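Left out: one protein chain. Kept in place: all the others.
Let's turn to subunit A:
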Amino acid sequence: MAGSALRRLMAEYKQLTLNPPEGIIAGPTNEENFFEWEALITGPEGTCFEGGVFPAKLTFPPDYPLSPPKMQFTCDIFHPNIYSDGRVCISILHAPGDDPMGYESSAERWSPVQSVEKILLSVVSMLAEPNDESGANVDAAKMWREDRSEFNKIAETLVRRTLGIPLRPYRAVMANRDQS
């Protein structure tokens, strides 16, 4: 009998492929190892990350779902809750007991009730609404608070980079989309 972690990951993968949430694709990097996943997250509409497609990798511990997975963006991303190396810092990914920032209530922490889908959805809402108290990226948090337009500009550059298109055509595309 395969491990319970593996069975649960398989079940979640099946669920995600049958019933994918909007704007999110996720699955194992290769079918031999269900403990390394890749995810593609589209930037939420109406935010400065709109239109971007952000790749990330999820690493699951052997005792998943008793312990949370780790998540790391594999592209450049500038966000108050994401470390500069791409690691995501949100409470759902922390087990109660380890609190790197010291302010999260245990109610939002990891428990087996959570799932890959819930993690990815929280990451999407984190993209939309950064928690600028988190110190994961202090520069980004400061800029988010004090110089929103500069923040948006950087976000737009990053969005453009994830799509691999130069700035002007991208703007044209967006303008066309707005008109139609």
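In this section, a contact is a pair of C-beta atoms (placed from the backbone, for glycine too) under 8 Å apart; a residue touches a chain by one contact, two chains touch by 3 or more; residues count from 1.
Simple rule for what comes next: contacts and distances are computed from a predicted model.
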Missing subunit (named according to UniProt) among the choices "Putative tRNA (cytidine(32)/guanosine(34)-2'-O)-methyltransferase", "Protein Abitram", "Replication factor c / dna polymerase iii gamma-tau subunit" or "RING-type E3 ubiquitin transferase": "RING-type E3 ubiquitin transferase"
Selected from A:72, A:111 or A:131 as touching the chain missing from the view: A:111
For subunit A, residues in touch with the removed chain: 1-8, 10-12, 31-35, 59-60, 62-63, 65-67, 95-97, 106-107, 111-113
